[in-house]
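Take a look at the structure below.
Note that one protein chain is taken out, while the other chains of the complex remain in position.
Chain naming follows the written order as A and B, and within any one chain the residues start at number 1.
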Amino acid sequence: MATIGQLATRPLKAERNGDKSPASILFLVALWVALSFAVLTLVVLLVTSFMDALPRLDGELFTNYSSQVSPETAGARAAIIGSLWVIVATAVMAIPLGIAAAIYLEEFANPLRWYNRMIEVNLQNLAAVPAIVYGMLTAGLALTIGLRRGVVLAGAIALALLILPVIIITTREALRSVPAEIRQGSLALGATPLQTVWRQTLPSAIPGIATGTILALSRALGEAAPLLLLGGLVFIRYDPNGLFSGFTTLPIQIFNWAGQPQVEFQEVAAAAIIALLGLLLLMNGLAIVIRNRYQRRW
Amino acid sequence: MTITADGGSPAVGTPRSKRGGGFDPTSLRRQSPRHGERVVMGVLIAAALLSVLVTVGIVLSLLLPAISFFREVSFGEFLFGTRWSPRFSGQESYGVLPLITGTAWTTLIALVIAIPFGLGAAIYLSEYAPSRVRKVLKPVLEVLAGIPSVVYGFFALTFVAPVILNDLLGLDVGTFSVLSAGLVLGIMIIPTVASLSEDAMSAVPDALRHGSMALGANKMRTTLRVVFPAAVSGIAASIVLALSRAVGETMIVALAAGTQARMVGGPTEVGQTMTGFIAQTATGESTPGTLSYNTLFAVGLLLFVITFVINMISIRLVRKFREAY
């Protein structure tokens, strides 16, 4: 088919309706513009944030707490430590749950059964539920179980629920990419389905799972909306030190500073953005390294 | 033991019975109870069921306060009222239309940006880009998709509104407008449109392309007349999903659209979206059980219902596309 196609188009190229016609060229230019717009925006965003942040890219960002009275020395110390606490707690909750659910759905659930299909559709929907709704869920949950809203654990629950569908979906994709022959080979030797998952499928899928999980966690790291529902957590002047400690995170802190009228707050917000983007870049870089180095091509 | 029973054993020299005490070489019944496996299986199923529980939890946590809300405010006033001032003591009004117009304007502007630019990028990546170029550009889109929305909000507030809209384009808009929020929202959802549409177009079999070219169509005609229609439900799904994200996005609109809830008549006006209202009210003081707290959840419920409907349409479209290929 390919060769026939090439043979047939070659003589036509010179004609009016070939790939060199004005309409074709215009079309290609339009596509280029569309793509360049995205790339250009990214560059402008990074450059302007960096320019705004320049006066405040110093050690104080990491050592000082936020301050309402002296914005020029405000720092993101509590927010950075809070972000780390929340993200670790989120990972501890969401990763095992997500992988376990994905294993059931991909390896054991009979797709012909209505309840499994319902779980499937439900999952796709959950992945697209607005982030802020997860905050409302967590607020309601915290009220029910008597948990104080503004603590690390509450924030981690909100973010874990938010990224759970993402982890499940990417883990399933990673499991699906392990060839059926591997599973069959294991089962044919008398291994149980769970042994097969644990000793063959899961180990082979780990690079894909790790990549997807890191990307999901980086989404949680940058997300502020669900945490807004958990109470006023902005001017925290201590290091969050446990699951039941009050906290703030980098995105929340940025949101608050960005909304303040003083220029100094805008600057420190920009500096915090650079710190946040740096963290995210680190995580994304790690995900890409894992994907490129360990992902097996079957 | 019958001879049949030790059938295969001599191949490796050790008698079969060595496999363990009580091993019956021909019985097909379960030889060990494998309790551990049943426990693990239970845990896996419980984890999968948790996702259903989350949905139930979302519905309950939104519905219960919302029901309390509708005990005090009529359904008609909420859905069709044109004045939203829940905190204007003495003259409270709970017409949600201003919030809906705010959401509608920001979403509309976002789609006007995201559809052409996202689809253009997708067509280029799927049909034109050499694999080397694609290898560079796809990660760029991934990075764009990975930027936190609060960063986009800051970008709208400190750059798009003052520098682009005011200085560069000379528009008469203030710091806050649905235009600057919508523009940046559009940029945020470009990767959603681009990467899902690209997946859809890449999934179109090459045979269709070659068939078209063999009939003498050039690349542009093939793309527009063959590939695009073949992938249309997948592309539609990407747009619908992007729409859902635009409706539900909070941080950008909370920072850039403004905090005054009024009926929005044009792109340069200030407006508040549903999510913007929730964010603004939540960061203030709100005590569970009060009307102002319940108001939050009534708006949240409306938001959830709207995005739920949109998501279901998107899921349908994706299924239709998967069936085709």
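Please note the rule applied: a residue touches a chain if its C-beta (ideal position, glycine included) is under 8 Å from a C-beta of that chain, and two chains touch if they have at least 3 such contacts.
Going forward, contacts and distances are computed from a predicted model.
Looking at the choices "Cytochrome aa3 subunit 2", "Phosphate ABC transporter ATP-binding protein, PhoT family", "histidine kinase" or "Nitrite reductase", the name in the UniProt record of the chain not drawn here is "Phosphate ABC transporter ATP-binding protein, PhoT family".
Of the listed positions A:48, A:73 or A:195, the one in contact with the omitted chain in the full complex is A:195. Touching the chain that is not shown, out of A:138, A:186 or A:256: A:186 (per the contact rule at the top). Interface with the hidden chain, as seen from chain A, comprises residues 110-112, 179, 181-192, 195, 199-200, 204, 296. For chain B, the residues in touch with the chain missing from this view are 2-4, 7-16, 18-20, 25-32.
Here, only the chains that are shown with their structure count from here on.
Once the centre of each chain is set as its mean CA position, chain A and chain B turn out to be 12 Å apart. Interface residues of chain A, counted against chain B in their complex, comprise 1-2, 4-5, 8-9, 12, 17-19, 21, 23-24, 27-28, 30-35, 37-39, 41-42, 44-45, 48-49, 52, 96-98, 100-101, 103-105, 108-109, 118-119, 121-126, 128-137, 139-141, 143, 161, 164-165, 168, 192, 194, 215, 218-219, 221-225, 228-229, 232, 251, 254-255, 258-259, 266, 269-270, 273, 276-277, 280, 284, 288.
For chain B in complex with chain A, the residues that touch the partner chain are 34, 37, 40-41, 43-52, 54-55, 57-58, 60-62, 64-65, 116-121, 123-125, 128, 137, 139-144, 146-155, 157-159, 187, 190-191, 194, 206-207, 209-211, 213-221, 241, 244-245, 247-251, 254-255, 275, 278-279, 282-285, 288, 296-297, 300, 303-304, 307-308, 310-312, 314-315, 318.
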